[in-house]
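Before anything else, here's the structure in question.
With one protein chain withheld, the remaining protein chains of the complex are depicted in position.
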Amino acid sequence: MMSLLKLSNVSKSFGGLKAVNNVSMEIPPNVIVGLIGPNGSGKTTLVNLITGFYRPDAGDIFFKDEKITGLKPYHIANKGIVRTFQLTRVFKQLTVMQNLMTALNSHEDFQGKVSEILDMIGLQGKANTVAQNLSYGEQKLLEIGRALIKNPQMLILDEPTSGISPTIVNKLSEVIIELKRLGKTIMIIEHNLRVISNVCDTVVVLNHGVKIAEGTFSEISTDQRVISAYIGE
Amino acid sequence: MSWMPSTTAIMQSLLTGTLIGGYYGLFALGFTLSWGILDIINMSYFPFAVLAAYITYTTITILGFDPFFSLIFSIPSFFIMGVLMQIFFNRFKIDIFRSLIITFALFIVVENTLSYIWTADVRRAPVGFLGGSFFIDTIYIPIGELIAFFVGILIVLGNLIILRRTKLGLALRAVAENREASAMWGVNYSRTALIVGGLSMCYVAIAGMFIAVFYPFTPTQGHVFIGRIFAVTIFGGLGSVTGAFIAGIILGVAESVAAILFSPSWSPLVAFLLLMVILVVKPTGLTQR
Partner (left out) sequence: MTAARHTLYTVLSIIIVTLILLILPYLGISAFMISFLLSVYIWVTLAVSWNILSGYTGYFSFGHTAFFGSGAFASAVTDYYFNVPYFMTIPIAGAVTAGMAAGLGIVTFRLRRLRGQFFALTTVVLTFVSSIVVINNWGDGIVMHSVKAFWPFISIPHIFYTLALLLCVASISISIAVYRSKLGLNFFAIRDDEEAAEAIGINSFKNKMIAFCISSMLVGFAGAVFAGWVKYVWPETVFNLNYSLFPILMTILGGMGTWVGPILGGVILTTIFQIVAGGEAILNNIILGSLLVVVMILLPQGIYNLALTGYRRIRPLSRQTP
């Protein structure tokens, strides 16, 4: 299989506005892809389309060569694509442990997996803390941990470093690189270009819903179209 | 159901349905404003309408005046009650969910208070010419319902004028669109909310007056309207006075037709089925605001 995730001429409009305009891309397995672009360029919409929260008006989406266009979000999550949200959405009234357990299929298989993930995200001591009482950065890590415990092949992180301290940003970058080492494929939406340049193998740039560039970070950062998109027209 | 209704019967039911439907729209006005603009689903409007009916009944039987006279008492007092309720909602920052529970509790309190004061006896107010009717050809036109219909139209037109031409209307539209953003434009939400709260209750008072005109009623008279008003409000679009009125007419006609084809005792079901259909097909309703 050449590509893990394939988008084929995907479009989505809201009212008169074309949020995603004829976007195609192919993501091979075991890479870290960055998705960047100015505000309003359609990044989150694209993620919503991939994960089933929106239905494309046109085009198709394939995961492991299987068409997943139009499937419900839980279905796509169970097939192996899990996402996090821009504004962290943990289960506020549940503890850290319970948050992680929601992603499992049953209560039986949790012992080893939960400790493992807790270690990875660094929240071992806080297993019984109610999620609401965690700091924002810890909640972000929890949300990622929850996504990971489902053992997805592909993880989509929507602005994982927004609103958190530099220490946690570094921890996050470590976690992401470790995940790639473990065989996962990751897509990151980010505004923090340093993180992008540190961890991403390739970068896709969107502007006004259109894919304007794709390549390594050094390639796209010197691309004229990308520069003018960010400076503004 | 082996007979087909005659043309006259159909025309009659269309007419009566339209008139009654207009009344449903009138009844829903306060409710849709409250839900659409204030984000409060106010269940207490139903027993309050019945309270207005009792006020009308008392005005007629004790003072001997015309039903419309009761509005002199009910409109100011209802306005004040509406403002007080809104002060309460504002003060405790009641969101839409809690509003449903709290006003449901209020519903119980008000309705039982009505039972306590006026007992469960059926009241029938003598209403003179309003209870009468006249004929055009063989079509029977009930006068009270006709007047209610025109009152409804008047209010809808008045509302449109307020919305388009006045500062208050601008504020209402802004708040309905986006409460936080409207604050940035200088709209004082709390004050606007109080006006809307008071105004909605005035509409409730008017609708309640007509209850006493049209029906023999008991403290629980409000129940039969709940399904209808909910359906009309959602169908017409939350916050849209025009939409509610049109939706009311459509519902009224649908009920009339169903009453002819089946039996009147099942007519509340029409509203419920309509609601289900709307939720499946187009939850945003006929008009947006």
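Should a chain be cited, it is by its letter among A and B, assigned in written order, with residues numbered from 1 in that chain.
Convention: contacts are C-beta pairs under 8 Å (C-beta built on N, C-alpha and C of every residue); 3 or more make two chains touch, one makes a residue touch a chain.
Only a predicted model underlies this, so the values are computations on that prediction, with no experimental measurement involved.
Asks: Determine which one of A:6, A:150, A:184 or A:211 touches the chain that has been left out.
Replies: The one listed residue touching the chain not shown is A:150.
Asks: Considering the entire assembly, which residues of subunit B contact the chain that has been omitted?
Replies: Within subunit B, the residues that touch the unshown chain are 41, 43, 92, 96-98, 100-102, 104-109, 111-113, 115-116, 223-224, 226-227, 230-231, 234, 265-266, 268-269, 271-272, 275-276, 279-280, 283.
Asks: In the whole complex, what residues of subunit A lie against the chain that is missing from view?
Replies: 51, 53, 72-75, 77-78, 82-85, 89-95, 98, 101-107, 128-129, 143, 146-147, 150
In the analysis below, only the chains that are shown with their structure count from here on.
Asks: Nearest whole angstrom, what separates the Cα centre of subunit A from the Cα centre of subunit B?
Replies: 48
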